[in-house]
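All protein chains but one are shown in place.
Entry: chain A
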Amino acid sequence: MTKPEKALIFELSQPGRVAYALPDCDVPEVEITELIPASYLRSVPAALPEVYEVDVIRHYTELSRRNFGIDNGFYPLGSCTMKYNPKINEDVARFSGFAKIHPYQPEETIQGALELLYTLQNDIAALTGMDQVTLQPAAGAHGEWTGLMMIRAYHESRGDSRTKVIVPDSSHGTNPASATVAGLETITIPSNARGHVDLDALRAVVGSDTAALMLTNPNTLGLFEEQIVEIARIVHEAGGLLYYDGANSNAIMGITRPGDMGFDVVHLNLHKTMSTPHGGGGPGAGPVGVKQLLIPFLPKPIVIQRQDGIFTFDHERPHSIGRVKAYYGNFGILVRAYTYIRTYGPEGLRHVSQLAVLNANYMMHRLAPYFHVPYPGVCKHEFVISGKQLKQYGVRTLDVAKRLLDFGYHPPTIYFPLNVEECIMIEPTETESKETLDAFIDTMIHIIKEAETTPELLLNAPYRTTVRRLDETQAARKPVLNCSCN
């Protein structure tokens, strides 16, 4: 069932073939060595493939056929919000007036782009309950770092040397990693038996050194932190600030806002909540919103509208943490996110969150008889189940995930969060139909039966994919990281 090896593009090379058509040089040519000293010139041409256009198209088309995206099928990857990526977003981002413009053009020649950025800043501020937004950060982790740098700058501006960032044990790995690169130290606190922040554990660690608490809400278990107002009070009373990791915002749009919960900083992952494509790993965008007290520290520039209606970049921000991204962020992604917001409007976005939550709860209830559900009750946009009961058959969560591949599904997130044994984290999103959910659930039940009767079927899965299970140990022990064409 697997496919034969696919040659590398370099392996298709035949001297003499070309896939380009450049113009002839229409200016008087000068000998290169008269323009550039020989010691600066490349002694050997880059050994790039020599192929013709059909080779290029067939090669990459075949690679695409060995890849699985949302358009290929159900992709319930928890915490990644793999919702449908609307096609109008793609078309619009390719308009010449968006794709073929330069950030250093005179501002009067990019007023349409600035208007879009300005409107998106305001929409995100309203959606999150924040007072001002920067669109610069390129991704969620980049937004986290930006937010923490602002928090650090805020405390420093008050002569307050606070260095500790508190994160729950269920947090995304980027949270503590971002704290480190922002020059701060992480304190990890355990969750309580119900999967929530343990208030006693929180009280035990907050103090005069607390810079911030980082939280997702709903958290990575898909549970809403019901005590959020109290949590915010505890942190604020100790002089710390609250950072909202917006990875799970798809559950709450128009229903509740981080700003109203007490958060001071929030980032949104536009490639999750706002439907922009994940691109096989990027590009994304991670805008950051802040409350009034942090506005002076926002990265510069910010787009503002002058009294006369003209949009302009405001560079005069003396307390800014500086620039975090070249130019003005991932504009092409911002265009897509704005387009998305305009397909829904305020009522539509609330409906999106309601249906995302409905889908998740429906799946959880239907799967509950077959899997251990560590946190029963109501979930938000995602939920976790545990595959620990399968261990009696010698099967692990990983094997269930690999078996799902044979049925044409992208598996859920597995082994995260770290505090749930044999964790399976499922996020269906709102763009999946009941039939799709039912078919997936039936497949999961079928796989459980297989585990009971023929566990080796799971242990050796997948069978119907491009390749079988790969030797990751060999990849790491003897790294082969390029084709050594040089």
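We take it that a contact is a pair of C-beta atoms (placed from the backbone, for glycine too) under 8 Å apart; a residue touches a chain by one contact, two chains touch by 3 or more; residues count from 1.
Methods note: contacts and distances are computed from a predicted model.
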I want to check something: the complex is missing a chain, and I'd like its UniProt protein name from "MBOAT family protein", "ATPase", "Probable glycine dehydrogenase (decarboxylating) subunit 1" or "Branched-chain amino acid transport system substrate-binding protein".
"Probable glycine dehydrogenase (decarboxylating) subunit 1"
Considering the whole complex, which of A:Gln105, A:Ser157, A:Ser208 or A:Gln392 touches the chain not shown?
A:Gln105
Which residue from A:Val92, A:Met130 or A:Val197 sits in contact with the chain not drawn here?
A:Val92
Among A:Tyr328, A:Phe371 or A:Tyr393, which one touches the chain that has been omitted from the display?
A:Tyr328
Please identify which residue in A:Leu215, A:Val266, A:Val290 or A:Val352 touches the non-displayed chain.
A:Val352
